[in-house]
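What follows is an incomplete set of chains from the complex, kept in their original frame.
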Amino acid sequence: QAADKKVLAFVVNGASDFWKIAEAGVKKAQGELPNYDLQLKYPEQAAAAVQQRMMDDLVAAGAAGIMVSAVDPKNQTEHLNKVASQTLLFTTDSDAPNSKRIAYIGSSNTELGKDAGKMMLKALPNGGKCVGFVGLPGADNARERIEGVKETIKGSKIELVDVRGDEIDQTRAKRNVEDILAAMPDVSCMVGFYSYNTPRIYEVLKEAGKLGKIQIIGFDEDPITLGGVKEGSIAGTVVQQPYEWGYQGMKLMAAYIGGNKSGVPANGIIIVPGKVIDKSNVDDFMASMKAMLKK
Amino acid sequence: MNKKDLSLLVLILVVGAVVAFINPRFLYVGNLSNTLNQVGMFGIFSIAEAFVIIIGGIELSVGSVIALLGVLFIDLIVNHDVNWVLALAMIIAAGLAIGAVHGTLVTKIGIQPFVVTLCGLLIYRGAARYYTEDATAGFGFGASFPMLEWLTAGRTNILGFPLPHSVIALFVIAVIAWVVLHRSVFGRYLYAVGKNEEAARYSGIRSGRVVIAAYVICGGLTAFAAILIAMYTRSISPAVHGSFYELYAIAAAVLGGCSLRGGEGSIVGVVLGTVLLQVLQNLVNLLGIPSSLNFAVMGTVILIGVLADQYLVQRRRRATTAKGVPQASGAGASVGASAE
Amino acid sequence: MSEPFLELVDISKNYPGVVALDHVDLSVSRGEVIALIGENGAGKSTLMRVLGGVVEPSGGLLRVDGVERSSLTVAEAIKAGIAFVHQELNLFDNLDVAGNVFIGREPVYGGPLRLIDRKQLHARVRPLLERLGADFGPDAPLAELSLAQHQLVEIMKALSLDARLVIMDEPTSSLTLTETDRLMRVIAALKADGVSVIFITHRLNEVVQCADRAVVLRDGHVVGSLRRDELAPAAMIRLMIGRDLKSLYVPPAAPPGASVLDIDGAVTSTYPDRAVSLSVRRGEILGLAGLVGSGRTELARAIFGVDPLQAGAIRLDGEAIRVASPRAAIDHGIYLIPEDRKGCGLLLDVSIAENISLPDLASYLRFFLVNTARETANARTQRERLKIRAPDVGTTVGSLSGGNQQKVVLAKWLSMRPKVLIFDEPTRGVDVGAKQEIYDMLRRLTDAGVAILMISSDMEEVIGVSDRIAVMHEGAISGFLDRSQFSEHNVLQLAVGHAVE
């Protein structure tokens, strides 16, 4: 009978924990949308070609709607249009404004970067050298976050001297931190741009006994990041709300298919703002996360 | 078509039938056309790889070359306004040059092919990333090269079936490669060098040149595939574009009967190997299998296929020997295979 | 003679399209030396492989010490005291000599760790080396030894086994007289110790020298058995091929012409301080004799462009030529038939036809493609001419008997138009009948104006076929012999570096 239900697919840009939270949102939406079959799809590689292939196949399999976190929205426009011509298309996470997608739901990475920049200004009143760590430095989300940070700290005594990439290999991610510690003894803050970068920074500094001496600013809500925030050794972290993307996005798509188009604004952009988590609100946040993931 | 190719074809048909039974959309024109398009692109560089494997070498830099040349191609026509015909010629020339360098390092300097092409894998990937500063290279919105696009990524309706041009290209290349490998003198030389380089040299074959030629062919075909793939994705993230494609290529070649020891393999087999790999990819998406299982399904089907094939071969052999009919040659094959 | 301890009863073996063995019986008693002879492809090696546990017979049974069984494995054969010197050498060129001799039976220490006791290993190999008069040490890397030296290692391997029965499948095919003599003495010593020996060879004088009994195979049957007192080459040949053979030497139709190939002070890498000079004339067969390792193969490889020449010059028809690669040599009309057929001569898993056409594919072209019909036709002709025993020319070469493989190597070159032919051990493992065919062909070639340099370790062949003999000793020519001076004694004198009186 499941085959009779309309399929709504959420195609993400690669496997990661982050999308687990979105999945929780999708699951919640599934509970409220019994007539739909909601699927979360992970392409086996974070490559545009692989993702495109996956969407082609989904269209072929008759999906009623697709919400996609495009790997490379700028250049995928044409293909997204092709998908949009055959089924309902939402974008999330990173927008493709020139495409014929119906709506975008997500946050703005530049804004998130700015939030992190503000946190750095607060944590390092006397300025200092910072080094960033990221999975794929060329990816749009990474670039925008880095841009946001740089824009905010411009003119201050804080300097982002380098951003090291690791191809999403955790061993290298950790090793990069170790190497930077060896190469730049005067580094005074480290920024983890991807969710797993911050815990790796935390662990290396902990092993080196440098916790507290070097400020850590993170993105996303890895449990170790949150633990570090709670402990006070991580200055803070900027989180997005993928749960909301998954939940609201799916509900909106279902409504749209059902004929109710009021949820989508004229420009089609629905921004779910990010949140700055520091010592003051970390307990609340952790509690709410727990509650969300439980369902 | 030899026996090995035949059993591969049977495996593809069985898998296809099962998928079609579960989800008839598998047979929809659009889906078949999409899958064929993938076969076209992947098949071309798998054939490229097969040439090198047949002479007993290996080419690991396929994926990186696809990334680097793809980036360069897009850069040439988008940012440098080079005429696309010229750009295409330049990229193919670059591919041939890369092949020539690899071949020369292998034969004249005597470095193991694995080492040469591993360095290639690393260097070309790095070069692509450095060149674009890790940014995605793409056409951007609205950029349009209608003729080029139609030629490389377009489809032509043939009896109502939108036949992707990539698969036409593959067909033409496969036919030529088949003639070259299986009918021409040069093909004989390729196999001879792969089987026993020493004996080939004693027979007056300039084995060095043959090896270089194989790498050059491989480089040129890979460059062509790089262009098709670039025109398909229309955007290239240099850090990941084409990564692992060398494994796809080697897997297709090996599935198609190539031995990594050299001297074996057929073009029909390589194309069928590519088809199998692509049908498996399609299957996962069509049957709604969790994408995390994509790889696992692919691996399992291949394994089952190979196991079934072996089982049948052994049963047939046992049956014939029991009947007193002289058994097939290569009695040592099943054991000897362990060293293959 | 005591009771037979080992019997083969009614053994058969079928291959696709070939009946290799057809109800063969053979029994072996203690201390008996049996010569197994027969034409190429008669089934000698196959019979021995059955005994050595390498091949499973299709029918019949083996009786070892009275116990009957349908087949043996290699391990069981070794346990039953059977040692085997294979016709196609089976050695490891990543190990040293000692490692090869004792592979599978290394002396160990360290209890369960089973570490190799190198000292003891070497100590055990050394006497074997002396026994065979080998000029290399136990720690010589195998990759650096010549083919004949490999053969000695194989023999040592069998001797080291403390076996009751030693099977030697053409152990002398690339050995010269000296080593062969030593091997004959070793066999006599084995016999005295009560060890039995089965000896396969195509050199019939060796049979006369050492065998107690000769068993003759033809087409997979035993066609006869000769007692020690009946052993004479003529009798053996009659049983083997069913007819008599005329004498070996056929004089050239015309006296030799001008020299075609001149080697002037050629230096090879193994003997960097010795130079070779010789010339081969149109229409003559120049035999090149010498001891194992005297550098004949090295010289041939250098002339053919496989190895670079360290110094010296090669002249063809009086003009100096540079031979940088085998291709260049072939373009000049100089061909080499190599001694190592498995390594350099053949593509083992390719058909006979494709092997034969390989060096000359350009002449089978039709619109750039290979004309397979013509290829097959030519291969069939060669098969007829050389009597290659195979079901068809599409058969893979690897499944042929050793001698037939050698014939395919010859066929590769004989269908082309050479100026100079260098044969390195042309009849290695070829039976007497086919040998005669090959000699006739050599003569036909020289009569057509080809110059032939024939490297051979077979004394009978060198003396019986050559028009002139050059003898090498440690990388240099130690003398030439004219037909009037031909004798075993003279060749040997020169081979060990003495002058001929």
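Per-chain numbering from 1; labels A, B and C assigned in written order.
Basically, a residue touches a chain if its C-beta (ideal position, glycine included) is under 8 Å from a C-beta of that chain, and two chains touch if they have at least 3 such contacts.
Here the structure is a predicted model, which means the values were calculated and not measured.
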Formula for the whole complex, using the labels of the chains displayed: A x1, B x2, C x1
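Just so we're on the same page, only the chains that are shown with their structure count from here on.
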For subunit A paired with subunit B, centre-to-centre distance based on mean C-alpha positions, whole Å: 35
Averaged-CA centre spacing for the pair subunit C and subunit A, given as whole angstrom: 73
Centroid spacing, where centroids are CA-atom means, of subunit B and subunit C in whole angstrom: 44
Two or more partner chains touched - positions in subunit C: none
Parts of subunit B lying in touch with subunit C, wherever the complex brings them together: 179, 183-185, 188-189, 191-192, 195-196, 198-206, 263, 324, 326-329
List of subunit B residues in touch with subunit A within their complex: 23, 25, 28, 30-31, 34, 38, 129, 132-136, 138-142, 229, 232-241, 243-244, 281-282, 285-286, 288, 290-292, 294-295
Of subunit C, residues touching subunit B in the complex: 14-18, 58, 304, 306, 325-327, 329-330, 336, 338, 343-350, 354, 358-359, 361-362, 364-365, 368-370, 396, 399, 412
